[in-house]
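What you see is the complex with one protein chain gone and the rest in place.
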Amino acid sequence: MTTILPVRRRTRRRPALWALLLPFVVMFLLFFVAPIVYAIVQSTLATRSSGLGFGPPETTFVLLDNYVRALTDPAFVASLGRLLAFSGILVPLMVVTALGLALLLDTGRARAPRFFRVLAFAPYGVPGVIATLLWGFLYIPATSPVLQVLSAVGIDVVPLASGTVLFAIANIALWGFAGYNMVILLAALDAIPGELREAARMDGASMWSITWHIKLPLVRPSVILVTVFTIIGTLQLFVEPLVLQPLTTAISSTYTPNLAAYNQAFSQGNPNLAAAMAVIVAVLGFAFSFGFLRLVNRKGNRAW
Amino acid sequence: MVTVRRRQAPAVSTLAINGILVVAAVYFLLPLVWVLIAATKSPGDLFATFGLWFSDSPQAWSNLVGLFTQSGGIFSRWVVNSIVYSGLGALVATVISAACGYAIAKFVFPGREVLFSVILGGVLVPATVIALPLYFLLNGVGLTGTYWAVLLPSMVSPFGVYLARIHANASVPDEVVEAARLDGAGDLRIFASIATRMMSPALVTIFLFQFVTIWNNYLLPLVMLNDTRTFPVTLGLTLWNSQTQRDPMFYQLVVTGSAVSAVILVVLMIALQRFWRADLTSGASKG
């Protein structure tokens, strides 16, 4: 991993190093770091009017007021809780589904594995907005063949009721990304040397024990990667509730923290509060992802 | 005893395995089949007929004509825009993140690990944090409302740097780099002609990943673009979806448009998916 080079030659390489590094680093600073700094600054400001509110407002420095306001707003706190619940539903569901399908394909007993792989991967290409529009039709009795069939056999499901809507959203995410994650895990399974499997089989190991003792430990880093990606994805939950919002009583304008931030910024004209909310989500994201990585790294080999 | 169990178990489990995969296949296909069928219906039949079968008077052609002629044929423009944003954005993203990842893997310089950690942190930042401040920053230089406002931010892929680094470590041996240097090749040339070839599965992966990310992006174009002529498909279809409130005719446009854009992407995915061979964590790849 580390290339030890003589000092003299290293300095000669400096221009090349810069040429390789700089394009990305400059773009990263401009389009990632600068906006974050700007958002943090914004989150410490507030605009205030007076009287009836007509006339130029003034901007004042309020330090942590916006954060206090966000974190004391029951609706926003509830949205954070909802996000945790959503992670709790989606992350295990996603990892188990993707890993399960990948392992099934990897047994070598599936018919038309290439076909299935393509098919499962296809929803990844359907943008979240459009996927939600489609599922929106499938969640409403008037247009959903699935619900109509279920209702005909006496099962009445209301996917958009307040008790089920979180699962309905999780389903959209699962549909979109399970195949994609499966392909990531398949690539890792493919990379397991054939000799290792063969040796285990010669030793009389069953399919289960090969899966359990050989495959799973070897794809562990990829499983961790998929888990972290899914955690990050759930924290960004935004488009699905935004599109489903008009269809149901169960989704309010503050349903998820990102939706709340979006509404503050884009419909209620309070970008400062929105910035504070977004920063809170980002901090949560860091805490979650690093917390998870820490947990798994302590137990064994490093993921990255 | 042992042999019997060995012979039976595979038969049963093969059946079970394929059964589960068939159920999964139906699940992945269902919404796509639904939208393809819905795209052949009149707005009235959309709500009045069974969703998984055709209506008595299919009108796929007139729906398609309607889709491509509405507002002066703006839909095809949205498709082209999406391809430009995704294709160009992903191409540049691949080149610059590959260069950066390679440099981090193969050069020793102070602050290397710090730089890498900061870039990795970028993977974790929610899009909503970036979009609005980015609008103000780009507005300051007069770029909002232009293609650049969506293209430039799309060219940054922190995840691409991560992938490029682990793949450069795994598939570009130090000895090869060293040998090329001894032969007098410049580092840029080593990167451009030798390393990129060895890293090609990773590069394809980065490209595909970023292509789909940009294609699916909704918030950034929503914030940046004013003029429908610069919209990508996602934004255009949601614009139409909001207009269903004032004219139910738009329902059919949204459904047909979703079907067409899903077909385009699915075909693209199927065509490109076989290149997706890179293992994202170990850097190993299959050829």
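Each chain carries a letter (A and B) given by its place in the written order, and its residues are counted from 1.
Basically, a residue touches a chain if its C-beta (ideal position, glycine included) is under 8 Å from a C-beta of that chain, and two chains touch if they have at least 3 such contacts.
The criterion applied here is as follows: contacts and distances are computed from a predicted model.
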UniProt lists the protein of the undisplayed chain, choosing from "Multiple sugar transport system substrate-binding protein", "Hydrogenase 4 subunit B", "Anaphase-promoting complex subunit 3" or "Fumarate reductase/succinate dehydrogenase flavoprotein subunit", as "Multiple sugar transport system substrate-binding protein"
Contact with the hidden chain (one of A:123, A:136, A:159 or A:241)
A:136
Among A:38, A:167 or A:266, single out the residue that touches the unshown chain.
A:266
Identified contact with the non-displayed chain, of B:63, B:86, B:144 or B:169
B:144
Of B:170, B:223, B:237 or B:268, the one touching the omitted chain in the full complex:
B:223
What residue numbers in chain A mark contact with the hidden partner chain?
47-57, 69, 75, 136-137, 140-143, 162, 246-254, 263, 265-269
Positions on chain B contacted by the hidden chain, ascending
43-44, 47-48, 71, 135-136, 139-140, 142, 144, 222-223, 226-228, 235, 238-239, 242-249, 251
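In this text, only the chains that are shown with their structure count from here on.
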Need the CA-centroid distance for the pair chain A / chain B, whole Å please.
15
Help me check something: in the complex, which residues belonging to chain B touch chain A?
9-10, 13-14, 17-18, 20-21, 24-25, 27-32, 34-35, 38, 46-47, 50-52, 95-97, 99-100, 102-109, 115, 119-130, 132-134, 136-137, 152-153, 155-156, 158, 161-162, 166, 169, 174, 177, 181, 186-188, 191, 212, 215-216, 218-219, 233-234, 237-238, 241, 254-255, 258, 261-262, 265-266, 268-270, 273, 276-282, 284-286
Across the complex, what residues on chain A touch chain B?
1-5, 9-10, 13, 16-17, 19-21, 23-25, 27-28, 30-32, 34-36, 38-39, 42, 100-101, 104-105, 107, 109-111, 116-131, 133-135, 137-138, 142-146, 148, 175, 178-179, 183-184, 187-188, 190-191, 207, 221-222, 224-225, 232, 235-236, 238-239, 243, 258, 261-262, 265, 271, 274-275, 278-279, 281-282, 285-286, 289, 303-304
